[in-house]
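One chain of protein is taken out of this complex; the other chains stay put.
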Amino acid sequence: MNKTELTALLKKVESGDISAKEAAERIRLDSYDDLGYAKIDVQRGIRQGANEVVLGESKTKEQICGIVKHILSSSSDSVLITRLSDEAAEFLKNEIELFYDSVSKIGIAGKRNTACGKGCIVVATGGTSDIPVAEEAALTAEYYGNRVERLYDVGVAGLQRLLDNVDVLAGAKAVVAVAGMEGALASVIGGLVDCPVVAVPTSVGYGSSFEGIAALLSMLNSCAAGVSVVNIDNGFGAGYIANMINNR
Amino acid sequence: MNKTELTALLKKVESGDISAKEAAERIRLDSYDDLGYAKIDVQRGIRQGANEVVLGESKTKEQICGIVKHILSSSSDSVLITRLSDEAAEFLKNEIELFYDSVSKIGIAGKRNTACGKGCIVVATGGTSDIPVAEEAALTAEYYGNRVERLYDVGVAGLQRLLDNVDVLAGAKAVVAVAGMEGALASVIGGLVDCPVVAVPTSVGYGSSFEGIAALLSMLNSCAAGVSVVNIDNGFGAGYIANMINNR
Amino acid sequence: MNKTELTALLKKVESGDISAKEAAERIRLDSYDDLGYAKIDVQRGIRQGANEVVLGESKTKEQICGIVKHILSSSSDSVLITRLSDEAAEFLKNEIELFYDSVSKIGIAGKRNTACGKGCIVVATGGTSDIPVAEEAALTAEYYGNRVERLYDVGVAGLQRLLDNVDVLAGAKAVVAVAGMEGALASVIGGLVDCPVVAVPTSVGYGSSFEGIAALLSMLNSCAAGVSVVNIDNGFGAGYIANMINNR
Amino acid sequence: MNKTELTALLKKVESGDISAKEAAERIRLDSYDDLGYAKIDVQRGIRQGANEVVLGESKTKEQICGIVKHILSSSSDSVLITRLSDEAAEFLKNEIELFYDSVSKIGIAGKRNTACGKGCIVVATGGTSDIPVAEEAALTAEYYGNRVERLYDVGVAGLQRLLDNVDVLAGAKAVVAVAGMEGALASVIGGLVDCPVVAVPTSVGYGSSFEGIAALLSMLNSCAAGVSVVNIDNGFGAGYIANMINNR
Amino acid sequence: MNKTELTALLKKVESGDISAKEAAERIRLDSYDDLGYAKIDVQRGIRQGANEVVLGESKTKEQICGIVKHILSSSSDSVLITRLSDEAAEFLKNEIELFYDSVSKIGIAGKRNTACGKGCIVVATGGTSDIPVAEEAALTAEYYGNRVERLYDVGVAGLQRLLDNVDVLAGAKAVVAVAGMEGALASVIGGLVDCPVVAVPTSVGYGSSFEGIAALLSMLNSCAAGVSVVNIDNGFGAGYIANMINNR
Amino acid sequence: MNKTELTALLKKVESGDISAKEAAERIRLDSYDDLGYAKIDVQRGIRQGANEVVLGESKTKEQICGIVKHILSSSSDSVLITRLSDEAAEFLKNEIELFYDSVSKIGIAGKRNTACGKGCIVVATGGTSDIPVAEEAALTAEYYGNRVERLYDVGVAGLQRLLDNVDVLAGAKAVVAVAGMEGALASVIGGLVDCPVVAVPTSVGYGSSFEGIAALLSMLNSCAAGVSVVNIDNGFGAGYIANMINNR
Amino acid sequence: MNKTELTALLKKVESGDISAKEAAERIRLDSYDDLGYAKIDVQRGIRQGANEVVLGESKTKEQICGIVKHILSSSSDSVLITRLSDEAAEFLKNEIELFYDSVSKIGIAGKRNTACGKGCIVVATGGTSDIPVAEEAALTAEYYGNRVERLYDVGVAGLQRLLDNVDVLAGAKAVVAVAGMEGALASVIGGLVDCPVVAVPTSVGYGSSFEGIAALLSMLNSCAAGVSVVNIDNGFGAGYIANMINNR
Partner (left out) sequence: MNKTELTALLKKVESGDISAKEAAERIRLDSYDDLGYAKIDVQRGIRQGANEVVLGESKTKEQICGIVKHILSSSSDSVLITRLSDEAAEFLKNEIELFYDSVSKIGIAGKRNTACGKGCIVVATGGTSDIPVAEEAALTAEYYGNRVERLYDVGVAGLQRLLDNVDVLAGAKAVVAVAGMEGALASVIGGLVDCPVVAVPTSVGYGSSFEGIAALLSMLNSCAAGVSVVNIDNGFGAGYIANMINNR
């Protein structure tokens, strides 16, 4: 059920053409659409303030395409797709309008939001190698209409790079701290700001970084209060939460 | 340096009695107080909007007492103490004014805040055994002036207990979800609300709960967006972040 | 020894041509057939009520073919093969009659059972990406003659999708719950039904899902009684157990 | 709401004293009872065919007592309590009628079921040290009315002890296999029977048994089909599932 | 220093051409040969009763070739090479006389021993997929002159396959038990024989087999005395130890 | 069935009083004795050449006493008990004749073997703290009639202590290498001797020794061939295997 | 800012052309150069005595090239690049002057230092397979002007290879001990020398070496004092620290 249909339905209630109870029933029945391989949560926008997002990983390109087309035709004029492979993006571009960023593997189907929110979200990284995950966070936050400030390669081994940007941090409503290896960035930023820090461990590193476990544990044990953590490499999740915080 | 002293100092600058540079120097020198075994961050309140909190665990009762007394006498009229043992609380009560909750091991030295913030923070638990951690979160949030709603024992094995309280969840500015064992509560709540969920895994359980690891991993992998995670049993951290979100 | 041979042998006993003792000896000697690289348990059907199943993984295609041909020629008119690669399936199709499903990697050599059992087994998944494992379970259960109801993509982040199908769950004699990431599906279903839930963690996810460990631990710690767990991605095992339960 | 109250309510509907809608509302509101520290799922018996069970661990003895008394007075005439410490049992005995087995830490408040089900459940252990967990399973199964056969100390290092009891195993509708150390018992039994085997790893052992992890992994990787696994030391869960299977 | 050189040297001592001290010095200096990238322990045969073995993995084919040629020309007329890739074997065959088994990745350069020792070593596997590791053990034992009996695919899920071969086991001086998944084979054999069992966990399996960890832990925790364990997939080590035991 | 009874039975067969078949049946029935909480493998001595050993840990002192008394009265004149607590030893001493060593927690009930085998077993430790585990190995080996040479505190940090005893090592038929921390002792000894080395990791150490995991992994990865490993702190197992090797 | 520019600037201060304050400001602003994807710490040479090193892994070849060119043009006449892939090296060679060692994956852009320091650093390996990591350490140490002695393939399984080189070790100011598998080399060397040993675990090995974890734990638990550890395969880090020690 898209918005037009919803409005039409509600108008019929207003006019007495159908009872409120009957309308409620139709909406309820519509609360997800069943494609067989996927049950699309079409009213998440109403319930949670953000449309269903499609995780591209582990789905076939045909499944992604089917889901995205269905959402675009029924409940939203744009869809965020994460972890979209280059190959699947190529496939989708032939079928629908798609913005695609191959660094972060983010795709945006349909209309791309360009509005800019009130507060600012800072996305910081420890190093250059963390940028793909950081961009996933930044593009997600921008997709939901937030202004994003990028502070890349400000890891703690050269502290002046971070300290020189304390004013940028001071202006943030939420900070996304992205780091691999020892993940110390989250703690150091956590000690400098008065807003929540959403920490994203990355799988950057080798040996005992254990694909991001070192950074994950480091961030969970941050000695600075105000730091919470999402899954390794989960830039999307961090951007999404930062958006929620900025819009509180 | 407490507020009175700070104000006095700044007035001298205003009157020209001392130069701005000299004042800055004095403030900088005062930026922490050194007790030898502890360097107290006396201006965290100015920098981060919340005074230094004392982690009672692994400190001797004499060290805790010394630190708390110093803060009370210099930079704040109350101090939050976490993981304070019954024995150390007994010791402190002879020395200072102390509120102590033996379930959550939270102590509040000096004046206890009773003001009530604008938005509401919901603290939910999966079971009865998670209550000590939940109370740590709730009392922390209340200490910082937030209104807290408690939803205890609403685990997913009896879903009606949670669904019956959807309206309570709907009114939250932030939810703290506290659960051990499989930690599914965070995901289920995450799918129902439009505000950030701060998940706290607890060490409740046995066998392959591995002292909270099962719940921790479960929460980090939540299929619901909007969930971030703090350390196992870290009720304080969750309450602190929920306060930050509510005050954005 | 195939059934014809067995019957012939037993008739000789009846007619007194050979002693019962001698016949027993021959049957015992026949209790497995030795191909050198494999010892085929030809009387598992008699002992356990289900013929030997062939795990295709880690065997050469020649070994699989040899084993399957031997079973078809001696003790059964169909063989279930799991984790059969596309390449090995191609090879087998040139040698024997084979049904092959490339999503679940299930192969069925010889005659495919189409009979339909008395009770119903529900196979549910948290997401679209869990379908290959779920199909392994569903096809296994169908192979053994059970009726299977599929409930795909009913993960807990959009609870209405599951609650809308409570009646389907209520009709089950056993439920197979397939989920990766945080694996909360098993607990939620476990709290809604009065039959055993066989939980299958999947390796779907990334980062701290640790190839299915997060879901595995979550399911082992289910707060709902009635949930038992099989190996990560072991759809076959779950389908097999569900069949056993349905036929109790 | 106990059964008498429920019947009375439904009679009022029958007589027209209250509307069906109003009755439904009352039942819904009654679907759990809120003690503050616990929300008791009073209609689990109706929904799942087995009353709420109380996990004694991590609750204070006062909380256990409060919950048990509430259930006895409202929805059931007996309550199963697991992991009940000797000390809490002592406390409860002064307040209510209680059967207590200090080996398995099982308590049964109120009337103890002595009825005996149709099929037989076999509970087997690898060694003498696994008996406490096995008794938790056996007493649970007996509580729900099943006949239980105990086969203790039949570990695979002395295979004749198990093989000598193959006929006992052959008569089972479900087997609970309890073992620590290498947990091989589950696989060996799984290869001998045609009913589901619910495997319970125990924390018996030392060194690299890692408090039951070795047995847990062993059981999850059983080469015998038909084996599913519950949490380490979770005798209760296994007994509960075996009961469900026997009553299919 | 090869044997001829050693004999020549010792004869010079006998004849008084050089002093014993000088000879000792030369032997000592010769105790390894330095190729730069490798220091070859040319007198291990004298010290340990078995020549240096070359681990092919992680070496370039040129390095392997250089080491093997050096040993053949100095201290031995054959060399065992383990984990030799097909590609490196191809390369070596152009340079030296080489027996190569592509299943076990064992290569034997120079003369292949065909002598047959006094006692018998049994190499048993749980399944067909364990054969490559088992062959590494068997070929190693045969290389050192032992008689080897192979018992493949005798896993515990079909116990009759093992019990039918108890007499073979009874004749062993040492048993090598090779198994992946739950690794129960080692315990069951350990309970049947009166000689040492060298257990080799294999990386066969998936999911929670964790590349052989499940089998490793299972074997380390064997309830049967007499079982010791080598590294995952280390067929060579097991064959080598079995040889040592057989030659005690 | 003790030896006298067995001989009497066999004589009856000889004299024709009972048939061989009947005798075999009686022996088979006697193959274990069932105490309810334990099934004693009374003919392990015949099958495996060593009587049943009692693991004292996790059994009540009454269970240990019952099992030991039963064995002494039926199938053996002495019983080895491992991991016997001081308290249980005290209890047993009042009931039976018992040798007890409180360092290794080894108990020997009944007659203590003082015979001395042909070959020599060397038991070596890395440090003083490993002695309890080493004594468990040494006393076990002596119990089975082997001569044991003790080399304690010869860890690799002071290599001269080990090198000074190379001649002792050279005379061994088997070496038991006991070490915690980094467990390097096994590799170094493995490179010096031509007999099997049974390595026992100990839980000695702190921090990242992880209760013996560091030593365990180190020993499993020994670069010296000829090293096999038993469970952490399993001195008994190592002594038992060394005995088996010495008696090959 | 390169050295010439820095000198020029300081001369202007001397001559009074600009104020000291202005100069300080310029230096501060120059404390890093921002390329967007990287913030180059151009004054690390002044602060830490060694220029910024570029980690090639996880960066695109364009990013590496951009960073290296920037450093060469601003703050240094040579740059060390670690973990540089063959492909990226090929790319760089077309753009800048580059020394590249494909074994260690070390690249040196610009002028290569050939000066030779006062003390000697010994780099030792357990086996041939550890050489790539050892060369990373050795080339790093040489890059910073140290004399390096290589002792390769001196693992503890053939102790004479190490003992024969005790004099080389005795002359070291620092030793880098590189080993995989059980990593015993570090402890043995640690017991022989009077200088710090920097241990580098390598991912060489298989099975329970767990990609270097076995060696890592072994080295962390070294019974020899004087051993500290860097990350698995981190030859660079070890060479860098050895340089620091040699230049104390």
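Observations on the structure shown:
Labels A, B, C, D, E, F and G are assigned to the chains in the order they are written; within every chain, residues are numbered from 1.
Following the convention adopted for this analysis, contacts are C-beta pairs under 8 Å (C-beta built on N, C-alpha and C of every residue); 3 or more make two chains touch, one makes a residue touch a chain.
On a predicted model such as this, the values are computed, not experimentally measured, just so you know.
Every shown chain touched by the omitted chain in the complete complex is listed here: A, B, F, G.
Across the entire complex, the residue among F:Val122, F:Val204 or F:Ala225 in touch with the chain not shown is F:Val204.
The chain omitted from view is touched by exactly one of A:Gly56, A:Gly107, A:Pro132 or A:Gly190, namely A:Gly190. Within the complete assembly, residues 47-50, 53, 119, 173-174, 191-196, 198, 216, 220-221, 225-231, 236-238, 240-241, 244-246, 248 of chain G touch the chain that is not shown. Residue-level contact of chain B with the missing chain is found at 31-32, 36-39, 41, 44, 52, 55, 57-59, 63, 67, 83, 201, 203, 211-213, 216, 231-234. The omitted chain makes contact with chain F at the following residues, 127-129, 131, 152-154, 157-158, 160-161, 164, 204, 206-209.
Operating definition for what follows: only the chains that are shown with their structure count from here on.
Steps from chain A to chain G, taking the shortest chain of touch contacts, total 1.
Interface equivalence for A-G, evaluated over A-B, C-E or B-C, points to C-E, where over half of the contact pairs coincide by residue number.
Centre-to-centre, using mean CA coordinates, chain B is 43 Å away from chain G.
We define each chain's centre as the mean of its Cα atoms; on that basis chain A and chain E are separated by 54 Å.
Shared contact sites, meaning residues of chain F that touch two or more other chains, fall at 191-192, 213, 216, 220-221, 225, 231.
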